[in-house]
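Missing here: one protein chain of the complex. Every other protein chain is in place.
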Amino acid sequence: MILRDPVHGLISFDSPVERIVVDLLDCREVQRLRRIKALGLASLAFPGAEHSRFAHAVGSAHVMKRYLERVRKLSTDLPAEDRIDRRAAMAALAAALLHDVGHGPLSHTFETVLPGAPPHETWTSRIILDPATDVHRVLTKVDPELPQEVERLVHGKHRIPHLARAVSGTFDVDRCDYLVRDSYMTGVRYGLLDIEWLLASLRLHRPQGTGASVLAVDGNKGLTAVEGFFLARLYMYRQVYLHKAVRGAEIVVRALFHRLVELGPQPGTPTAMATLLRGEPLDVPGYLRLDDRTLDAAIDAYTESSDPLLRELALRIRDRQLFKTMQLRADADPVAAQQRLDQVLRDEGIAPAYLGVIDRNEIRAYDEDHTLGVVGTSHGQYRSLLAASPVLRGLSRERFVHIRAVFPPQVRRAVGRGLAAFS
Amino acid sequence: MILRDPVHGLISFDSPVERIVVDLLDCREVQRLRRIKALGLASLAFPGAEHSRFAHAVGSAHVMKRYLERVRKLSTDLPAEDRIDRRAAMAALAAALLHDVGHGPLSHTFETVLPGAPPHETWTSRIILDPATDVHRVLTKVDPELPQEVERLVHGKHRIPHLARAVSGTFDVDRCDYLVRDSYMTGVRYGLLDIEWLLASLRLHRPQGTGASVLAVDGNKGLTAVEGFFLARLYMYRQVYLHKAVRGAEIVVRALFHRLVELGPQPGTPTAMATLLRGEPLDVPGYLRLDDRTLDAAIDAYTESSDPLLRELALRIRDRQLFKTMQLRADADPVAAQQRLDQVLRDEGIAPAYLGVIDRNEIRAYDEDHTLGVVGTSHGQYRSLLAASPVLRGLSRERFVHIRAVFPPQVRRAVGRGLAAFS
Amino acid sequence: MILRDPVHGLISFDSPVERIVVDLLDCREVQRLRRIKALGLASLAFPGAEHSRFAHAVGSAHVMKRYLERVRKLSTDLPAEDRIDRRAAMAALAAALLHDVGHGPLSHTFETVLPGAPPHETWTSRIILDPATDVHRVLTKVDPELPQEVERLVHGKHRIPHLARAVSGTFDVDRCDYLVRDSYMTGVRYGLLDIEWLLASLRLHRPQGTGASVLAVDGNKGLTAVEGFFLARLYMYRQVYLHKAVRGAEIVVRALFHRLVELGPQPGTPTAMATLLRGEPLDVPGYLRLDDRTLDAAIDAYTESSDPLLRELALRIRDRQLFKTMQLRADADPVAAQQRLDQVLRDEGIAPAYLGVIDRNEIRAYDEDHTLGVVGTSHGQYRSLLAASPVLRGLSRERFVHIRAVFPPQVRRAVGRGLAAFS
Partner (left out) sequence: MILRDPVHGLISFDSPVERIVVDLLDCREVQRLRRIKALGLASLAFPGAEHSRFAHAVGSAHVMKRYLERVRKLSTDLPAEDRIDRRAAMAALAAALLHDVGHGPLSHTFETVLPGAPPHETWTSRIILDPATDVHRVLTKVDPELPQEVERLVHGKHRIPHLARAVSGTFDVDRCDYLVRDSYMTGVRYGLLDIEWLLASLRLHRPQGTGASVLAVDGNKGLTAVEGFFLARLYMYRQVYLHKAVRGAEIVVRALFHRLVELGPQPGTPTAMATLLRGEPLDVPGYLRLDDRTLDAAIDAYTESSDPLLRELALRIRDRQLFKTMQLRADADPVAAQQRLDQVLRDEGIAPAYLGVIDRNEIRAYDEDHTLGVVGTSHGQYRSLLAASPVLRGLSRERFVHIRAVFPPQVRRAVGRGLAAFS
């Protein structure tokens, strides 16, 4: 199998081990990812960013393939227990492809808006472990124990620690793909990692007296590349993921779900969502019916709802009439600001209160990760990233806080006046 | 207004004339284009190609902006009647943005499958001219005659012929944007026009004894660029638009609609589509309710239809179990091949006949276009593109035919044997 | 060894077989290629195009490495005599790196201006075969027969025909590198081959009844890529290699050498060049002293020559006061035009006659090459490129002729009048 990818160029899976990717791609649960946008609401601010989780899943499997090739090259120096055998390689490729298989509509938004609904990680586990799914069948055909191994790997657990971290860690194939892909598709250039260089500078370091190797980069050329990775992440948050229009849309969607919880299922609500709204348990086949398109269809139906608030919020999303934002000082007190915003909305006669939100996000540019380090060139000694990198040291000491008031457009002036002290 | 575009970099519309684009972008009919994929089914073969008609519309308006800037630079040499005044510039920007506003779901597929349904060009006209639409209101606010001017311009008619051709011609802003955008998003590199160079080499040539200037390129540097444009188009057809998986998906969708016409509206069929299926007239608001997502929702509903054929076809689309293709010789007789294919399907017990299709597409690499030429550098003499370009001459003498049998996977071997004589 | 290349990204030679490239890179004769510009005078028209033959040699070796990897993947299907063993792989890498090692200053210009001087191919052979050179020593250390094998391979001869053609053929690693590199460095986008796709679509085809496989591309996806290769070549000729300023510079250099032959060695003429000017035989060490910089130093010295013509020509090159060009009709008779140009120069009092040149270049877009074909997908049948490709068929029927008068600036008007009938 060979296919064109705008980000990685040619992607092929043709060795016997890689065959598992081809088989998984044909599964209904993986095809469903075509119907879920990777960046959710961000295409409202970045018209190019319509790409799907499916393309990201394929890209992640491709980066994993490259990682496995790299480790194979290093493996003459590896202790036996850190070498990746055929079975572990298949598990790693499958886990990279399936790591997002449980995502619901609008990616991360969905799980935060339905109180009590299981997070996407739980759904990913269920889908992999449920004997009735296509992906389970494909994995089981290789080995009856493979679904369990893949499921654990998706959550960062494996007997080979560096492989577990490559699937789910500070610096993993998932992030490597999405930073570049989101950057390419939004046109925001800051996420353009040099994946070739990252792979070429990768090492596996075995600390003395311990059993397992950890990921490391070559201190000479790899340090810059790995710093670039964390900077890319910081910048994509700032420029894309926390873009004011994206947050303005997010708050509208949350308000819509808030209203829906108040009202209960409405005409046009898909069965599976109704189940979740009622707080009832949902089975895997039901969950898999939910995707961006079923949610869109529901929102489309709500544009004709008899409830004026639900109708207004649905129209706002469909026709991109988003909430406005006002940036506050990084050190503003979010609780006090929320109280002030509530007061402004009350004074202006806007209800319910959840239409005005203080939206605070803090990005950790780099948290010390003891499973990722730097191997020096002169003597091969291992140091932590923080010890080796003044750039990461500098970044780790600063806080990156984005705090905004988000509210309906008609109260723009009142909010501007009312929250002046926080800005 | 400034936004990031992965293809053109920064796009801004900030002059008073360009303000019309900003106002039109807020219209519901333009926002609807976010819900229609530019390449329809092609994302089934090219996972990156999920981009929307909205992004393409914005890009087309941007290329038109650049075209207007270029003509302004040339305009000291232009006769008064070829210069673009403020009003014509607004019409041109609006026409570039709105040229696709009447597209239905799955872009070109939709209009070919419903017998008697108006083509998207008709819907574009109706939407622009209907006093109840947002875009009509925005245009009318500028000038009551503007909707008519924009509608005519979309169809290539205007008092300034070169402007009409720039909106809708052999070599227009629509194609300039989509070739590059589709190329960028599929990862197929052949559509990468050098738009900067094309614009820099653009001339307006006034033939002696006639009243109006025609588009031309500088013979020295522009000829290569304009040849590159036609080559890019040829290659994108070959590599993307006529890709076997894309055609395999297209034939499945057509068969589904064929079945739907036989059955009449089914549970899950959206109201507007039901109207069309019944052959009844549809109004503009009804048509605007149709988009990729309503169609997807319908297909999703059909996956549970009681009609086995409709259900099978719906599942094929949703889960990407497409029809297979077999390439035939370029000079194969399509009628004889179809008869043979029908026979094979009958022999294999596959019915109805429309499940097996001989799909023949011929691309005209370049047809002589007398409104586009080349201005020589030595004496400024004007020549037709065919006279000036050996490359286009060579291409125009050849025929580019793609002919394939398309059929359900289970008859693959039987078709291989049965149509061997045509391959 | 790992290095950054702007064109190919990371280049590494680290397997035991590839070690030969690392050793050859350290040779004086290869290091000398740093001092010879790949595009000679073209940087006078394209300021970015200062890249050296050294970078191109490294790039060619890299493409050969990729070719060998591709053939290894195909090799399960290959007859034993077409498989590339360790020794042949080393020869191929060495030949790709060394194919240009005999180039003189200004690349192709030099050998055309000195009557009787051996062409660069001869020098390449001598350098490889001369026991006193570093490269000979490196090759001999591997195997005493290796220099002979590499030398024959550079000239397209080897027991494995497809390997010989990959080093020196219609479609070889040399062209693959230089088209992309020259494109990247000039900023002219037409040479941007999709090397990944070309390699992925490569096949080796064994015609029935013959002993050796020939290069082929997959008919489905490879045809477009290989057409793109020949189009890229055509366009780079048109846009870069035959650019009017490049030809204007070339004619000045030729005139300078013409003058030098008339005058004999002058103050500042390097010893080796003096030897060549006197028509005496030059040895390898002497030849290797010649590079762009020794030629530049000579030209610099000539700017103070007592001979007015030599001085003028040297100043023209150093300070970029090039000859002018006038484009003539493609079908103009070059002999008659030269006579006319000579007359104009005589009338204007300009002598000698070689200051005015009719410069005619004809590019063959594609000549049928029976060692390169297309393998169809349906039945695996092999066809010639011309049979399979309407684009190449169209191109091969057309002639691409560039004909210009080149002359000193002061006679611009007189030439314009005098040669009007040819334009």
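All chains are identified by letter, namely A, B and C, in their written order; residue positions are counted from 1 within each chain.
Assume a residue touches a chain if its C-beta (ideal position, glycine included) is under 8 Å from a C-beta of that chain, and two chains touch if they have at least 3 such contacts.
Keep in mind that this is a model prediction, so the values were computed, not measured.
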| Pick from C:E69, C:D300, C:D347 or C:D367: which residue touches the chain that isn't shown? | C:D300
| Sole residue of A:G40, A:G59 or A:G228 that reaches the chain not shown, by the stated touch rule | A:G228
| task | Decide which residue listed in A:T122, A:T271, A:Q327 or A:Q343 touches the omitted chain of the complex. | result | A:Q327
| field | Contacting the left-out chain in the complete assembly, out of A:R72, A:R346 or A:R399 | value | A:R399
| remark: From A:G264, A:P285 or A:P390, the answer for touching the chain not displayed is A:P390
| remark: Where subunit B meets the chain that is not shown, the residues are 2, 9-10, 12, 196-197, 200
| request: Provide the residue numbers of subunit A that touch the chain removed from this figure. | output: 189-190, 192, 194, 197, 220-221, 224, 228, 231, 234-235, 238-239, 326-327, 377-379, 390-391, 393-400, 423
| message | Suppose we count only contacts with the excluded chain; which residues of subunit C make the list? | response | 3-7, 9, 26, 28, 31, 34-35, 37, 43-48, 50-52, 54-55, 58, 184-188, 289, 293-294, 296-297, 300, 318-321
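We take it that only the chains that are shown with their structure count from here on.
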| Approximate Å spacing (C-alpha centroids) for the pair subunit B, subunit C | 42
| field | Averaged-CA centre spacing for the pair subunit C and subunit A, given as whole angstrom | value | 49
| said: Can you compute the centre-to-centre distance for subunit A and subunit B, using the mean CA position of each chain? Integer Å is fine. | reply: 33
| said: Show the residues in subunit C shared as contacts by 2 or more other chains, in ascending order. | reply: 197
